[in-house]
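The complex appears here without one of its protein chains, the remainder shown in place.
Labels for the chains are A and B, by order of writing; each one numbers its residues from 1.
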Amino acid sequence: MNAHTNDDHGIGHVSPIWMLLGVFALLIFFTVMTVAVTYIDLGPANIWIALGVAVIKATLVGLYFMHLRYDSPFNSLILVCAFLFLALFIGIALMDTGEYQQNIGPPDTVRPVAG
Amino acid sequence: MSNEQKHTGDTGHGDNHHPPDHPAHLAHHFETPEQQFESGKLGMWVFLATEVLMFGGLFCAYAIYRGNHQDVFLYGYGALDKMWGATNTVVLLASSLTMAWGVRAAQKGQQKLLLTMLFLTFMGGVGFMCIKGVEYKAKWDHNLFPGTMNAFYYEAGQPKYPEKLEHAIEFIDGRNSGGNSGGEVQGGGGHGLLDADVPYDESPAIEHDAQQVGHDGAGHIVSASPVILTASFGAPADMSTIKPPASPADMGVNDAVIDHAGVLTTPSAEHTQVLWRDLSSAEQKKVHLFFGIYFMMTGLHGLHVLIGMILIAWLFWKAKKGAFNKDYFAPVDIGGLYWHLVDLIWIFLFPLLYLIH
Partner (left out) sequence: MSVIQDQVKVSGYGGQQGPGETNYINHSKGIMSWLLTLDHKRIGLMYMIAVLTAFLGGGLCAIALRTMLYMRSAPDVAPITTGTQDVYNQLFTLHGAILVFMFIIPAVPAILGNMILPLMLGAKDVAFPRLNLLSWYCYMAGATFFLFVLLSGGLDTGWTFYTPYSTSTSTSVAAATMGAFILGFSSILTGLNFIATIHMLRPAGMGWFRMPLFLWALYATSIIQVLATPVLAITLMLLAAERILHVGIFDPALGGDPVLFQHFFWFYSHPAVYIMILPGMGIISELMATFCRRQVFGYSFIAFSSIAIALLGFLVWGHHMYTSGQSAMTNAIFSLITFSVAIPSAIKIFNWLATMYKGSISLATPMLYALAFIWLFTIGGLTGVFLGALSLDIMAHDTYFVVAHFHYVMVGSMLTSFIGGMYYWWPKMFGKMYNETVAKVAWFLIFFGFNLTFFIQFIAGSQGMPRRYADYLPEFAIYHQISTLGSYVLAIGLFLVLYNWIQSLVSGPKAPQNPWGGNTLEWHTSSPPPHENFIEDPHVTEPYEMRAWDYDESIDGYVYDKAKAIELDKQSQH
């Protein structure tokens, strides 16, 4: 028991302090970065960079603060599934609303659908 | 301790008989503490999945309105304050750090450190909510609350509050134009306009606070949360009295902040600056939807922060009574997961709402 006090405790994974601080430093770095990028105009790429940075940050929080890296893989699977279903929902709804958008208007100004 | 070890070792194996020394914190239907701990975690993760999907509905609404009405969002976000958003991100990240640290302390049986960390995490929540309060106050002052309260609300094709609408347009146009890039609020360009035209605007004071936080935060962010708290509590009084600092000096300070963070100091090429007149009349009628979505997303998130704070207060109370030790810290760990999820959602909310480009 005493031989591996830190990482081999009976229950759960004990994160070393350097790791917590390191992850935090990275998170702050990415926050500064994502704000900084908005000062550069990259056209439509901006939103994707912002989202990409958010995904990296979220992954860091999940893997280290939430111990996913050391947990049962099933817990990660649950989270990934949730995001997949969300992507499905948003993806299809977005695709469809984009198609019929021109047909929406206030009740008195609705244009008849062509055909 | 060595007994405990034996039992945790054989999870899932055949021994279905209660160990004679069934620990007090082990519920009767579990065999081993590890089984109980893992079950709790699994349950929490499943719950977090439901939270992701619940917020997901709002993200979907956001995506659809943003995707189909780009300009409405480009316009509306001008009312938000990027620096407050960034500050709140830092506050929440810091409280996530203290929470993770608290879990570590609980795992190692460091009672005092655990209490300190839980306290700091709680104060992080307080700080976040206070900043949120300051932001909401600014929206309230410009009549930007959702639905019928909103200055951009139209009824039967006509603005419901023409006067408020005018003020709100001046406010947002002022922020979206001006010599600064990306319509951010740092530059001084907006100030003159706001100072002159909108007497009750206190956003310069907000920025003033933001700078302080920025400076403090860079150094020792963990202790910054309580600092923010007091600063924010003090703020309302200040706001009404403090005159906005002279623009050039103010700009200097702002640039210093950005410098300090190691980011671009010179505003880059101009890009889409959406003003009220740039919106089509159909889009003008949709601006209030931006605020509806903003308030529902941040409101639901804020509600979760409040619930998380209650949870942490409860953990603090339990920890104070000495409920947790090396072998039983599951509530701290599981409560921590919830708190991290609240952080995780904000990580997405922040760029989507405050960094629209």
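We take it that a residue touches a chain if its C-beta (ideal position, glycine included) is under 8 Å from a C-beta of that chain, and two chains touch if they have at least 3 such contacts.
Because the structure is a prediction, the values reported are computed rather than measured.
Shown chains touched by the hidden one, complex as a whole: A, B.
Taking the complete complex into account, B:L289 is the one of B:M83, B:V103, B:L289 or B:A330 that touches the chain left out. Here one chain is not drawn; of B:E38, B:E135, B:D327 or B:D343, the residue touching it is B:E38.
In the full complex, the hidden chain is touched by subunit A at residues 74, 81-82, 85, 88-89, 92-93, 95-97, 99-101, 103-107, 110, 113. Across the interface with the omitted chain, subunit B contributes residues 12-17, 27-30, 35, 38-39, 42-43, 46-47, 49-58, 60-61, 64-65, 146-149, 153-154, 282, 285-286, 288-289, 292-293, 296, 300.
Going forward, only the chains that are shown with their structure count from here on.
Between subunit A and subunit B, the centres computed from C-alpha atoms are 15 Å apart. By the touch rule above, subunit B contacts subunit A in their complex via residues 1-2, 4-5, 8, 33-34, 37-38, 41-42, 45-46, 48-50, 52-53, 56-57, 59-60, 63-64, 67-68, 82, 86, 89-90, 93-94, 96-97, 99-101, 103-104, 107-108, 157, 181-182, 184, 221, 261-264, 267-271, 282, 326-327, 329-330, 333, 336-337, 340-341, 343-344, 347-348, 350-352, 355-357. Residues 1, 9-12, 14-15, 17, 20-21, 23-24, 27-28, 31-36, 38-43, 46-47, 50-51, 53-54, 57-58, 61-62, 64-67, 71-72, 74-75, 78-79, 81-83, 85-86, 89-90, 93-94, 97-98, 101, 105-106 of subunit A are the ones that touch subunit B when the two sit in their complex.
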